[in-house]
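Omission of a single protein chain aside, the complex is shown with its protein chains in their original locations.
Up next is chain A:
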Amino acid sequence: MSGRIPAWLVAALAASLAAAGTSATRAGDALPTPVAPNMLSPGRTFAETNGASLYANACQGCHMADARGAIGAGSYPSLAGDQNLEAAGYVVAVVVRGQRAMPAVGRSMTDEQVAAVADYVRSHFGNAYPDAVTAAEVKAARP
């Protein structure tokens, strides 16, 4: 499912003027255009096929679109310019095993997907680590 907003909804939203002054979703609101298209996988596992898409649909939920994380009563760590990412093995281990509150999202990804998203994070958001992760390394790191 490559999620586009259906015509009927756009029409419904455009037809109403009720929304003035709030940011909740109302009939009449312009819907945001996501930077990377968000998708919904058909099954329990991630169907995204490249690092950018995996980041935008899995990691972004907590680490945010700019990878800077967020702060509330606790916080999600920033991955932007993050020296912890230098060790590829660390990144892979966190993704496939989880760490503290972070679930092992990599369990719902193939070895190739984990490698792709690790590479993506390690080469974007102000990170520029050139060594690529292999699927075999991911396989070996799984619990």
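Keep this in mind: contacts are C-beta pairs under 8 Å (C-beta built on N, C-alpha and C of every residue); 3 or more make two chains touch, one makes a residue touch a chain; residues count from 1.
Keep this in mind: contacts and distances are computed from a predicted model.
Student: Can you tell which of "Succinate dehydrogenase / fumarate reductase flavoprotein subunit", "Tryptophan 2-monooxygenase", "Polar amino acid ABC transporter permease" or "Methylamine utilization protein" UniProt lists for the chain that's not drawn?
Tutor: This omitted chain is identified in its UniProt record as "Tryptophan 2-monooxygenase".
Student: Pick out which of A:A58, A:L85, A:A118 or A:V138 touches the chain that's been left out of the picture.
Tutor: Candidates A:A58, A:L85, A:A118 or A:V138; residue touching the omitted chain: A:A58.
Student: Which of A:L85, A:V105 or A:A118 sits in contact with the chain that's absent?
Tutor: Answering carefully, the residue with contact to the hidden chain is A:V105.
Student: For chain A, which residues lie in contact with the unshown chain of the complex?
Tutor: The list for chain A reads 1, 3, 5-6, 8-9, 12, 18-19, 22-27, 29, 31-32, 34, 38-41, 43-47, 56-62, 64-65, 70-76, 98, 100-105, 108.
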